[in-house]
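Below you'll find the structure I mean.
One protein chain is absent from this view; the other protein chains keep their places.
Presenting chain A:
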Amino acid sequence: MQNKTAGRKDIWSVITLGILLLYALVLVLPLFTLLKESIFKDGALSFEHFGEFFGKKYYYSTLFNSLKVTVAVTLASLVIATPLAYIMTTFKIKGKLYLQILILISSMAPPFIGAYAWILLMGRNGVVTNFLSDVFHITTPDIYGFSGILIVLTLQLIPLIYMFMMGAFKSIDNSLIEAAESMGYTGFKKVWKVIMPLMVPTILAGSLLVFMRALADFGTPMLIGEGFETLPVLIFNEFTSEMGGNAGFAAAISVIVVVIALTIFLLQKFITNKKSFSMSALHPIKEKKESGIKNILAHLFVYGYLALAILPQLYVVYTAFLKTSGRIFVKGYSLDSFKAAFTRSGDTIVHTFTLGLIALFFVILIAILIAYVTVRRRNAITNGLDIISMVPYIVPGSVLGVALLLGFNNKPFLLSGTATIIIIAFVIRRLPYTIRSSAAIIHQISPSIEEAAASLGASNLKTFFKITLPMMLPGVISGAILSWVTIISELSTSILLYTVNTKTMTIGIYTEVIRGNYGVAAALSTILIAITVISLLIFFKLTGRKEVSL
């Protein structure tokens, strides 16, 4: 497909270079500024910031907190997601189709709404807490801190590994299982000795994803962590501290986070390269109708998990319709919270849509172009582009926020406080995922289709717009919906970058929760959840799929 003859004047090389320059400006430059800030003090090279971090227990304990949360969440997600996926593949479960959709929706709902929901239920003044202590005089364990973060993040991230696992289970050929059974491997032994080894690459890939997300998550520990600070929270606090934020110190912590993420990422790459094998199933594993205790346990597990994942969020929606008096909920129902939400935070809804849609437009445009050049014009430059575009994958949102603010704080690139900087952040953060899904679509289109167009005299651009793009469109649209859903629930970067004019709904919810305006927060959350659910339903309708890959 590479074409040196045409390569010289190829419009695609111009596009590639253009995007590369853009990345250099909005990603590489800020990250370098971040690095520079972390290792320079008063114009001289110094590791003082790092020294300070590792010198004080208050600081370095956040590193341990983060690692503790991340490892615990990853393990917990694995422990729950694995049987969940196994049961959903091999058992006949009632209402499976709807369960699938609900599991996905639960994972796409904004993470910090989960945290907020658990506070409403199990917090100091939560309904469950009060009920238990009033009726049974039981003091419930404290939800704040490590345990709360663990519960919320685990429930949030289980679906990620679950989806990976479902894909992998589907690629295991039934004949492998039957062969194992014929050799005497049954029950638990079969699962452990035959199926699990086949799942190792998938488990690793899924774990990495969960690890990165748990490490980077900001909203959950911020809301429910209280004294238990993780690295992203520390970065945010240090950077925005009332007593004049310490940019250099925040930058140093950011560098530490990126180093951890990068290490894990490379380690995972190294292991999967060694362990990878490809499978495809002619006859996928078929679900079996089980009976008796096995069947009951399987149903209990699936439904129990889903109840834990969804009911808290539904409770948030329920409280949005409660009457409020001042800041507290009182008996009876009303739409006052929604009225208040629209009058006080109506502009956040508008901002969410305008900023989100503009970002979405650029995400799609750039993702398609990058995916195209990296698949169809493989060379050193497009490989470089591929790598750069994946960098945000290991850069947590808070770090990116700090980097952008440091990078665009001065002329000629004075962007802090503008809508542009938020849009840039949204686009950069979402691109890696959208590029992956677009590239997958292009891989499915035979190169000879484009060659046919070229042989008929169509220019490269014409071929792209008349043939390739229309063929990609269905996949691109479904990818766009998923991007949209993740963009509107973004918090960790925008909370650093927003001003009154660019405040989005997620920030609105966050500030209302912090202020204790639970009615308004619930109403805004309900609206956000509704937009998410509607978008996802459209996605399922359009694609006819029952799964998403992020």
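Some observations on this one:
Throughout what follows, a residue touches a chain if its C-beta (ideal position, glycine included) is under 8 Å from a C-beta of that chain, and two chains touch if they have at least 3 such contacts; residues count from 1.
In the analysis below, contacts and distances are computed from a predicted model.
When the listed names "Sorbosone dehydrogenase", "histidine kinase", "Fe(3+) ions import ATP-binding protein FbpC" or "RNA polymerase sigma24 factor" are checked against UniProt, the chain not shown comes out as "Fe(3+) ions import ATP-binding protein FbpC". Shown as candidates are A:56, A:94 or A:462; the residue that touches the absent chain is A:462. Screening A:35, A:102, A:440 or A:471 against the full complex identifies A:471 as the residue touching the chain left out.
Of the options A:365, A:387 or A:449, the residue whose C-beta touches the omitted chain is A:449. Taking the complete complex into account, residues 1-6, 9, 446, 448-449, 451-459, 462, 466-467, 470-471 of chain A touch the chain not shown.
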